[in-house]
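Complex shown without one protein chain; remaining protein chains in place.
Moving on to chain A:
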């Protein structure tokens, strides 16, 4: 029975000591310890959150870079394609133009040739006429020694003129 009878002295000292301990530890131990633990936990959480955000930002940036690269590549392809078509166009145009120019030149040459031909023909005609006139003169000189013959010729010539 002695064992389960609380003695007044021990009850008193335990109460006193425990209350003192509670007050002392509360002020000098638990407050700073719990405060420090809480603060550290918060800073760790914050750091982890920040790291997560940084990771996300990194991923975003990488994706963006990828996108940009893709875009650039597409653009380059576009430009190349455009350049090719342009080149093809220019070539075709040039060919066409060359053809046109060529044909024009040929045309011109033809006309020139024609002209030259005409001129040459005209000259030939001229020369032929001159030559024939000279020949005619010489023939006439020889033939127009007598008067009758002259007259006959004039008449003949007049006839010719009229015909013309």
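The working rule: a contact is a pair of C-beta atoms (placed from the backbone, for glycine too) under 8 Å apart; a residue touches a chain by one contact, two chains touch by 3 or more; residues count from 1.
Keep in mind that, in the parts below, contacts and distances are computed from a predicted model.
Going by its UniProt record, the hidden chain of the complex is named "ATP synthase subunit a" among "Cytochrome C", "Xanthine dehydrogenase family protein subunit M", "ABC transporter ATP-binding protein" or "ATP synthase subunit a". Panel shows chain A; residues 2-15, 17-18, 20-22, 24-26, 28-37, 39-40, 43 of it touch the chain omitted from the view.
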